[in-house]
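Please read the structure below before turning to the comments.
Only one protein chain is missing; all other protein chains are in place.
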Amino acid sequence: MMSQYSVFQLLRETLRGHTGWRPAWRDPAPKQRYDVVIVGGGGHGLATAYYLAKEHGITNVAVVEKGYLGGGNVGRNTTIVRANYMLPGNQRFYSKSLALWEGLEQELNFNLMMSQRGVLNLAHTDGQVDMFARRANAMRLHGDDAEIWSPEKIAAEVPMLDLDSARFPVRGGLMHKRGGTARHDGVAWGYARAADRLGVDIIQNCEVTAIERDPQGRITGVDTTKGRIKTGKVGLAVAGHTSQVAQMAGLRLPIETHLLQAFVTEGLKPILDQVVTFAAGHFYISQSDKGGLVFGSSLDGYNSYTARGNLPMVEHTAEAAMSLMPCIGRLRLLRHWGGVMDMTMDGSPIISTTHVPGLYLNGGWCYGGFKATPGSGWCFAHTIARDQPHPIGADLRLDRFMTGRELDEAGTGAQPNLH
Amino acid sequence: MRDLSDTETAPRLTQGGRIDRSRPLTFTFDGRTLTGFAGDTLASALLANGIHLAGRSFKVHRPRGLVGHRENEPNALMRLGTGDRLTPNLPATLVELTDGLVAESQNRWPSLKYDLQAASGLLKPMFPAGFYYKTFMWPAAFWEKLYEPAIRRAAGLGRATTAPDPDRYERGFKHCDLLVVGAGPAGLTAALWAGRAGLHVILADQDSELGGSLLTERSTIDGEPASLWVDRVAGELARLDTVEVMPRTSVFGYYDHNILGAVERLPTAEHGARERYWRIEAGRVTLAAGALERPIPFPDNDRPGIMLASAVRAYLNRWAVRTGTRAVVFANNDDGFSTARDLSQAGIAVTLVDSRADAELPRALTGLEVTLHRGRTIVGSKGRHRVSAVTLDDGTRLPCDLVAVAGGWNPVVNLHSQTGARPRWDSIRDCFVPGQPRQNESSVGACAGRFTTAEAIQDGAHAAVEAIRALGKPVPELDLPVPEDPPAGRGEALWYVGGRDSHTFLDPQHDVTVADVKLAHREGYRSVEHMKRYTTLGMATDQGRFGNVNGMAVMAEARGLSVAEVGTTTFRPPYTPVSVGALAGRKRQRTFMPLRRSPLHDWAADRGAIFAEAGLWQRSRAFPQAGESLREAAFRETTQTRTHVGICDVSTLGKIDIQGPDAPELLNRVYTNGWKRLAVGRARYGLMLREDGHVMDDGTTSCLAEGHYHMTTTTGQAPKVMSHLEWCLQALWPELDVQVQSVTDQWAGLAVAGPNSRALLQRLLPGVDLSNAAFPFMGVGRYALAGGVPLRLFRISFSGELAYEVNVPADYGPALADKLLELGEDLGAIPYGLEALDVMRIEKGHVTAGELDGRTTAADLGMAGLMSSKKDFIGRVLAQRPGMADPSRPRLVGLQCADGDERIRAGSHLLPTGTQTTIDFDEGWVSSATWSPTFGRHIALGFLKNGGERMGEVVRAVDLVRGHDVQVEVVSPHFYDPEGTRQRG
């Protein structure tokens, strides 16, 4: 039996050379049949399995993962947690997700290093400040925190910024104090361990090769590289490969797959205490607990499944960094990497039943899926268990494109690379 | 043992090496003034001064010494420079020594020797891999307040400055037939033969000198020291016109389509820039980046003085530095012999510990005093700030001040792997070697696992031949030199020495030990990626170049698999760290993005304009007079315009020239309203939708002549609309005979607004009949000023006044503006800016970016009437989806204070009165707001659910974040002259 993590346990293991630690999760062979099969052992899939077991009492659940658990976007994002949206359909959902983050570590008995250090969005014109105010007021009306910071306050709180020589002046900012960062891998591991303890089978290195349906079209199971698994309900949580996996069930989606790069510098002593974003360069940056400055900007801009980015966006990101933080010039980029994003046509995610009975879809997280992990699992588990959307995720349904109820925060329309 | 004189024990040899003893250099390290020579690195200079202790580890602050001589150095990270040039985390091994260099060790307090945080080392047993996931959770609020700040302070490496980087960086493109990465024997040979054949070759090496391993080893080529061959080849390369040699250039990333990124370091004084970043587009790439030696981790292997054998040889042979006086060489392969030979010949007592039971001293070592312990391993070490002894597995204790460890070699497959290619495990050589190339590249020499100089030269020549052949050029007869290599003896795999695993370091910078990897395995973190992420192995500044492969082998052993089966983590760029400043080049701060200025910018600036950002543009906001605030100026300008006449620069509006017989058809398809019957000399307002039915842009388009139109767009959407029209004409309807051209920059535009505008323009154009009958609202005319300067006149109004827009060729804009002010002096003509423009358009109820936010429909804006039902247009069908056609959507309304005159702020939300202030009661928002000098109160535009049916109702405009909660009355958005009599008069 797996033990509870605690200071006491750590001390005890210290005395016996850490020989008593047991695997954080089992490595089971797939059973013949499950009530629910979740495809995708990333943050969202694991969270879904956890909440299915914990909130809905459905424990005969398998999470099947092509590679290793947490190997997708949950392990290669810039770790930002926030609930700072404008449109009610989005903010309602992210507000719930943030509430779940708070206290998640104790619930999962796993330190996710959730750091509510604040997320600051910088505005460059008075019009942008007003737009941020509209968003901030929406957040406040949802019961979430938001403040508008003056340029003077920003200069005092964020010494890395050089506001005097900026191409785009800083006229104000939207501060969301409950936003921040969390240790991305820990989220996958924490949910995996907690789900496993509730009886969920996490099956790694197990690729789904077909989704099986009966003559009426109902889901009957999945075929995998570890054999056939029977189930009446399949939940897809494979962001980055959603189009490909959904195709196995004949589903065509409002999704294009894109490439987003992320960057980290060498470790430094503390120099930046918030998450800071600025729209002029689509740039965002924070400092990890290990000391590296973690940052990114826009999508590379073309459809891609490669997870390998190119120099134009590397250059643009560096330029954006140098536009407002010219002290970063002497700091050195240690590593940059790419992730595969499913970008939807309106820039908002999809948690939905589908026209295939027994098939449920969770995807289209664009580049913001990490912060959604708890909320996504929460809503998706509900959708799978009850066969209907959770009220807080109701606006994220797939049919919104048919009904003309897109959730377009950026207002750029059906052009995924601009969201 | 005989007594040794000072010169025999001093670290720096009196002769040999590639340093220039005639050029001494002074530098400081942690405040101590030291000397070195030209040709030294900071590392070799420190060692020459007897300094091994160079840093503290990241987690438990253990004392650490120099280990390597290249980019795999994990320990000796320095903070260089002072003030705003302070640069953290530079490996001393890659820093060329310069005179006056200031270096400091990092991550220690108060000093490198006595670091108080080393006390945490006592707690090290409590801090195995991933311990932080298991604790610091209680109480929950303590993480941000207590634990995290403490962890952040303890972690991190160097301290950085927040002062802007004062140095300059440059960047550029290069193109070549063949890019050779690495100038060792393989790279030099490839570049030489390709260059002789006339290929355009770039040879790049991160080192300041060409030669690679030939600089650090005592090898010979054609019977003479290899360095002579290097000098000869370098000389010939310099003379070849088509060959570009780039020393100090590190090729850090390999991207798609054979494009590589490289950074060239420049001595600042001479070049004015600190570094140059190059994007190199190469026809073909030869990777000759060599190989890095790996350690044999053993218990207590992290003491200063325990180094890689290749580094020990390099410091001795290239930099003439003895890194110890009494050495133990620990090897699992024949490199132990060459190390023992070189050390012994330099007068250092050597004991060789060879893990191979069958190791025999080769002939080369006969006559040298080298003791061999065959079939033995090191199982422990002693020493505080420097190793003083090691213990062997048979209990033998060997006093020493230097341990040279030779664990075998890892080819530098990083660039190859960055292309998406998969390195494969070579179980004969026990290392990862390049796999199937994905791009037009090949790896040669040690970089391909072919470790002898002979193999390197053969491979390099072969790569040159392939490149020559691929270009169809004649292949020359090869005449290759003959190196004398020691026989390539096979080593045996020895990935670590068992024992105290918790003190056997795989990644000394991050304090990752063999025990950590085994713990990861025990806890289920078994894939290499889980191992990396759980233990942080390979995430330090050397990115695993030091100990990653050993760590994978430990995991493989724990899992009962081969290293090949466990696999490797993904290699990501950059190969070595790159300054962010170099990547940005000159695009920083004010030059981050281009600045667009209206042709009237200087004219406005001369009149005291204050400017505002509008996308890439700067537009004049207002023209304050002495003592006037921006706000006061805007209100004065508004009133003066409404009562007399004002002129405003509108040059930034997008202008598109449309010509061709099918132009009316194009307009009909891209605008929602009808365009077929627009007469010559008339303008019309148009609304453009996206295909999804939302409003994309609005503007007026004028018919200048049969089949010739002039379209205007908003400033912000101009590029998008242009691109949209081009797409329609090229991709969607190529059958339409229409040409479009952006003429935004060709014409200066001035709005002339106010009751005196006609009189003013009549003075400018005395020969033109501008009467309302002759030139009515929405009329368009083309005229010429004196000298034939063309002028276009449009009678359109954004302010709601009698108004015109005048276009003249861009260069004439300032003159026209001056002329208008001069002619209109007695009419009260003034310039007005964006703020007054905005006040007047809100008073008039015209929409701009605040309303056209990409989510509104024509009906939302009260313009459902512009949606023609008689024709098809882009967005027609999808605008009819139920969610878009929903009558309860928020609609554009006017808002004014219900009583009193409180400020209404844009960004407020609209809620009914008497409800809770929560999202459940949210009914809309305020999109634009101003104080109206015309009406003497605050007014606003906003969107309110069912807005059209709620005129006269009082709602709340709530701005929680800025503390406003105002009762507002819902009114028509057309506050000013709703019948339009003024603009039509």
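All chains are identified by letter, namely A and B, in their written order; residue positions are counted from 1 within each chain.
Throughout what follows, a residue touches a chain if its C-beta (ideal position, glycine included) is under 8 Å from a C-beta of that chain, and two chains touch if they have at least 3 such contacts.
By definition in this document, contacts and distances are computed from a predicted model.
Name of the non-displayed chain as stated in its UniProt record, restricted to "Sarcosine oxidase subunit delta", "Transport permease protein", "Glutamyl-tRNA(Gln) amidotransferase subunit A" or "ABC transporter substrate-binding protein": "Sarcosine oxidase subunit delta". Across B:Glu144, B:Glu236, B:Glu726 or B:Glu969, the residue that sits in touch with the chain not pictured is B:Glu726.
Of A:Asn73, A:Asn137, A:Thr231 or A:Thr257, it is A:Thr257 that touches the chain left out of the display. Residue B:Glu281 is the one among B:Glu281, B:Asp662 or B:Glu902 that touches the chain missing from this view. In the complete assembly, the contact with the undisplayed chain comes from B:Asp256, out of B:Asp84, B:Asp256, B:Glu492 or B:Asp737. On the side of chain B, touch with the chain left out of the figure occurs at residues 173, 256-257, 259, 279, 281, 420, 438, 669, 691-692, 719, 723, 726-727, 730-732, 734-735, 872, 877-878, 880-881.
Looking at chain A, the residues touching the absent chain are 243-244, 247, 252-257, 301-306, 308, 310, 312, 345, 401-402, 414-417.
FYI, only the chains that are shown with their structure count from here on.
Centroids built from CA atoms put chain B at 22 Å from chain A. Chain contact summary for the complex, chain B toward chain A: residues 58, 84-89, 125-126, 128, 131-138, 140, 143-144, 148-149, 151-153, 155-165, 167, 169, 171, 253, 255-256, 259, 261, 279, 418, 420, 502, 515, 519, 522-525, 527, 529-530, 533-534, 536, 539, 541, 543, 570, 572-574, 577-585, 587-593, 595, 612-614, 690-694, 696, 849-850, 853-855, 878, 881-885, 905-909, 917-919, 922, 925-926, 958-962. Residues 5-7, 9-11, 14, 17-19, 21-25, 27, 67-68, 70-71, 75, 88, 91-92, 103, 105-106, 109-111, 113-117, 124-127, 129-134, 136-138, 140-143, 146-148, 159-160, 162, 165-169, 183, 185-186, 189-190, 204, 265-271, 280-281, 287, 289-291, 306, 308-311, 314-315, 317-323, 326-337, 400, 402-406, 408, 410-414 of chain A touch chain B in their complex.
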